[in-house]
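Quick one: this structure, given as structure tokens, is what I'll be asking you about.
All protein chains of the complex are present and in place, except for one that has been dropped.
This part shows chain A:
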Amino acid sequence: MSAWGRLSRAPHEVTRPPFLDDAAALIRTSGAPGTSRLVRGLGRSYGDVCLNAGGPLVVTDRLDRFQSLDLAAGRVRAEAGMSLDRLLRVIVPRGWFVPVTPGTKFVTLGGAVANDVHGKNHETAGSFGAHVDKLGLVRSTGESLTLSRDENAELFAATIGGLGLTGFIAWVEMTLVPIAAARLHTESLAIRDVDDFFRIAEDSRGWPFTVAWVDCLAKGRDLGRGLFMRGRWAETGDLDVHRPPRLGFAPELPGVLLNSLSMRAFNALYRKRPFAVGACTQHYDPFFYPLDALANWNRLYGKRGFYQHQCVVPFPAARDTVVRLLETTAAQGQGSFLAVLKLLGESRSGGVLSFPMPGATLALDFPNKGESTRRLLATLSEIVLAAGGRLYPAKDAVMTPEMFRAGYPDWRRLEAWRDPAFGSDFWRRVTGDAA
């Protein structure tokens, strides 16, 4: 089994229970006594939060059933393995959408809770967990609990963004948002530099969905140039659902193609493509999920896989820190296809280990070129740490224990609620002996 970044490949004792009762039994019994187990959804996290090398891994892809759907109130309760892909297929034609969505619909509800994912509307809507009303949690003792802000509130807060360590998230109940059409009015504006980004972001307060793509190979005066995208739901139009991915399987590109020249060419083409700048009304699928059109796009980074650095750095130093991060990346010339820059607001989910905080978040992909890539990632991490920021566990494969504890000072609260029979490669890496 690998994570989305395909950096490692390790054997796991994989099981895929078809029903919740099988899953609960596996949570109680799987693995040799003393080995920790982990539950995984669709494995879209990049680093090692979804890995448990050599140990039991209970995969929830078959636990994808609705338990109830109230189309009048916009409330859904479903098994934790339900993907946003399936959820949207059912709710969009009936005029509902998820209140928060990450950049892919191939994540499960359980994974979205465990990583407290955020989306383009974080400033106004908060992260995924802010919209979750209740959770079903099965502990390794066999105990089955209902968690909410009123019931087992502390365990609820630990489970939101709790990286699946508090037990098996069996089901998720959440509130949906009404939509009038499956389309958004969107605008795309050219950004000249980092200051331009912050200016346009400030001007875009009336737009619920915002994100910027940045050419991370541009240097000097052009540092931070890119495109700013903003959108809002359209008031009229069809309620048609998305289609399956157009290209089923991406090729594994040889590493030699992933050089600064090809990245430069890609970035230039992306910025200068026809209709790169302008306003339009588009379906939610290309707006929210541009990469979903190509299944397994992670294979494009070749056999050795890729790293992603995603950090959040707080105001007021956010602008200067972003400049420093982009300068460092551009100087190394190790840039990536797409760098994403966006402002985050208050974390409203209450998750103990939630990633978002008010500031700017920057996400950079790097094909794995070994030691030089890891050195660059370490340099970037130091800049983030010095600025009082932190890295996103769902994307991370390199964070040191020091960095983790500095970024997440409340981590012991999660450790206290962790199911003693649960663990992950990530958790062992960042807590080390301290856990």
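Assume a contact is a pair of C-beta atoms (placed from the backbone, for glycine too) under 8 Å apart; a residue touches a chain by one contact, two chains touch by 3 or more; residues count from 1.
In this section, contacts and distances are computed from a predicted model.
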> Which of "ABC transporter permease", "PotD/PotF family extracellular solute-binding protein", "Short-chain dehydrogenase" or "Aspartyl/glutamyl-tRNA(Asn/Gln) amidotransferase subunit C" is the UniProt protein name of the chain not shown?
Replying inline: "Short-chain dehydrogenase"
> Among A:Val90, A:Val177 or A:Ala317, which residue is in contact with the omitted chain in the full complex?
Replying inline: A:Val90
>> For a quick check of understanding: of A:Arg65, A:Arg149, A:Arg243 or A:Arg273, which residue touches the chain that isn't displayed?
In response: A:Arg65
> Since one chain has been left out of the picture, which residues of chain A touch it in the full complex?
Replying inline: 16, 18-21, 62, 65-69, 76, 79, 90
